[in-house]
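A single protein chain has been removed from this complex, and every other one stays in its place.
Order of writing sets the labels: A and B. Residues in every chain begin at 1.
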Amino acid sequence: MAAVVEGSNSTPSAPRGRGRAFLQSEQAQGLALISPTLLYALILLVVPVGVVIAYSFWTQDYLSIDRTFTLEQYSTALGEPIYRDLLLRSLWVSLLVSICTVVLAYPIAYYISFHGGRHKSLWLFLITIPFWTSYLLRVMSWKVILGYNGVLNSGLIGLGIIDEPSTALLYNTSAVVITLTHAWAAFAILPIFVSLEKVDRTLIEAARDLGDGPVRSFLRVTLPLSLPGVISALLIVMIPTVGDYVTPKLVGGKDGVMIASAIETQFKRGGNWPLGSALSVVTMTVVTMMALAVVFIIRQAGRRVR
Amino acid sequence: MPESASRPEAKPEARPMIEIRSVTRSYGPFKALDDANLTIREGEFFSLLGPSGCGKTTLLRMIAGFDNPTTGSIHIDGQAMDGIPANRRPTNMVFQSYAIFPHLNVEQNVAYGLKRQKLGASEEKRLVEEALGQVSLSGLGKRGATELSGGQRQRVALARALVMRPKVLLLDEPLSALDKKLREQMQVELRRLQQAVGITFILVTHDQYEALALSDRIAVMFGGKIAQVSSPKEIYQRPVNRQVADFVGGMNFMKGEVVEVNGSAITLDTAGFGRVRTDKPAGFAANGHATLGIRPERLRVLWDDAKASHEVAGKVVERHYFGEITQLVVEVPGFEKPLSVTETNNFGADDLPVGAQIRLAYDPDALVAMAD
Partner (left out) sequence: MKRLLSHWLPAYAFLYIVFLYLPVMFLPIFSVNASHVPKFPLTGFTWKWYEELPRTPALLDAAWNSLMVGVTAAILSTILGICAARAITRYRFRGRTAASGLIMAPLVLPEIILAVSLLIVMLSLGLKLSLFTVVLGHVLICIPYSVTVLNAGFEGFDRSLEEASADLGETSFGTFRRVTLPMVAPAIISSLLVSFTISLDEFIMAFFLAGTDATLPVYIWGQLRFAAKLPSVLALGTLLLVGSFILLTIAEMLRRRAERRVHGVATHA
């Protein structure tokens, strides 16, 4: 019978130093590798945002900054009707745009995921291409379309539907919503598509097998399971659009001005940095709260459908 | 059981190729490998056998140089491997995923390691051709890596490692991704290849039949410890403990009271087989208990009036048909648990009705004592 253990007459080598073991660990190597990128994000994102928050508690007297803590800027940002209106309009627009994009995008994401067949990635590419092209140019093309002498007006006149150019098309909130919805369309499709792809197809078959019709199985299985994608699509559109600058400037006119214009004014031409900072912080905070509320409502609604 | 009489046992006097000396590998408090000691000889086909998580892959990867022992040392061909990286070790590996470079064709994959040796184009080509021939892939050199079947990918991985003429070839579950038929075919080829090239092979597997069929010796591992190192026959017939016995095949277990330990013999009292005197399991620490076992195929159904010197009688309570064999579960008065019996279907075991009264013959030599 062979011995259970062989060659027991050995000398164990000295344990390696802790330091070396740590340097060889995944923890250390991973951190070391990610640190340049992380540092960049810390220095150019976290620090600047921190500085903005700090400024929002200060005051400015012409060119000098008074660093005593005060909530004065916040009371202006939240109290002055002009800023409050701008903020509310921005929130309204971003909410509307995010809902429109998601509602419009869901069927497409569904179509690509369930009926895209072998051409799924081609479809996705086709849909994302316009998104990658210049945002400024896309907004500009809407101005060309909706303008007084624009494509839509001249087209409608040419077709004899209207007699003279309509001024209702451009320079209002709806023009902003339409343009932003177009601009963010592709961004909403991707997360929804990804979450639909993750839905195990046999679950849908199981629902059908258990007696659900196509509509019910969609409502009870596919839709709830794709909610994470819907939620991230909403957020990914809602948060950036609240601070959009280009669209309101180009197609919004007087009625479509949003908070970004106010922020820009405070930072560009000898404005008021602390006030601009407070406006930025308020915008971020409020839009985050709105986003959380929307997520909460959707989750609750999702729980109802069982 | 596969038992090849023709297999030349690695000569005991063959020099040690790999020595594992008190090797421990810990991840925090968890010990993936706990004080392992092992000597693998030159030209041996050695298997590390155990369930997943037993430390067999950790050990293989430390031999290859992809991982380092926390304490202890590994010697290859008499040379300590401490601090020597994988690319400077005389070992080559066949990976579980095969790790065929997808951007290179078959030839380029096989020549990958040769490129560094600057052999010259014609010599390199000759070696690649030879290696491809060894794994029956001649003529597929220009095939892209992504156009290969599972079996072909396995062969490319083999050729790529063998062409390096390593002192030790390491195989990490190389057959687990293949289907049953192909796996059996590759087992035969692997054994033939090892005999042809004479290189030391170390195979990691969780498939006991693969290990039994291929190896000169096997180390069975559980929970980071080496439980037993023996020839396949020993492992199967004389497992040192219940865990090993259970892992390498079916076994009827029963409790035994140790009556006497005398040199290499042990005497046990059991409920069913009464007082049994048999070989003492290796490394057995004398305490009051031991387990007695008998493999199901070592119990034989006695037909009609046939007599045997040792027999028990009982009632068939279950019957499972497996084609060439039938498994019977037989309740025998006096035994703690029913006995499992496998019988070839030559004499009609597949027709025995449940409830039938039968007699079973056994050879006392087949009774094996082991640690609990």
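Throughout what follows, a contact is a pair of C-beta atoms (placed from the backbone, for glycine too) under 8 Å apart; a residue touches a chain by one contact, two chains touch by 3 or more.
Keep in mind it's a predicted model, so treat the numbers as computed, not measured.
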Of A:37, A:68 or A:300, the residue in touch with the unshown chain: A:37
Residue of A:93, A:108 or A:257 touching the missing chain in the full complex: A:108
Those residues of chain A which, in the complete complex, touch the missing chain: 26-31, 33-38, 40-42, 44-49, 51-52, 55, 104, 107-108, 110-112, 114-115, 121, 123, 125-127, 129-130, 132-138, 140-142, 144-145, 147, 149-151, 153-155, 158, 182, 185-186, 213-215, 218, 235-236, 239-246, 250, 260, 263-264, 267-268, 273, 276-277, 280, 283-284, 287
Residues in chain B touching the chain absent from view: 64-66, 85-88, 91-93, 95-103, 112-113, 116-117, 145-146, 148-150, 153, 160-161, 164, 177
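In this section, only the chains that are shown with their structure count from here on.
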Rounded Å distance, chain A centre to chain B centre (Cα mean): 56
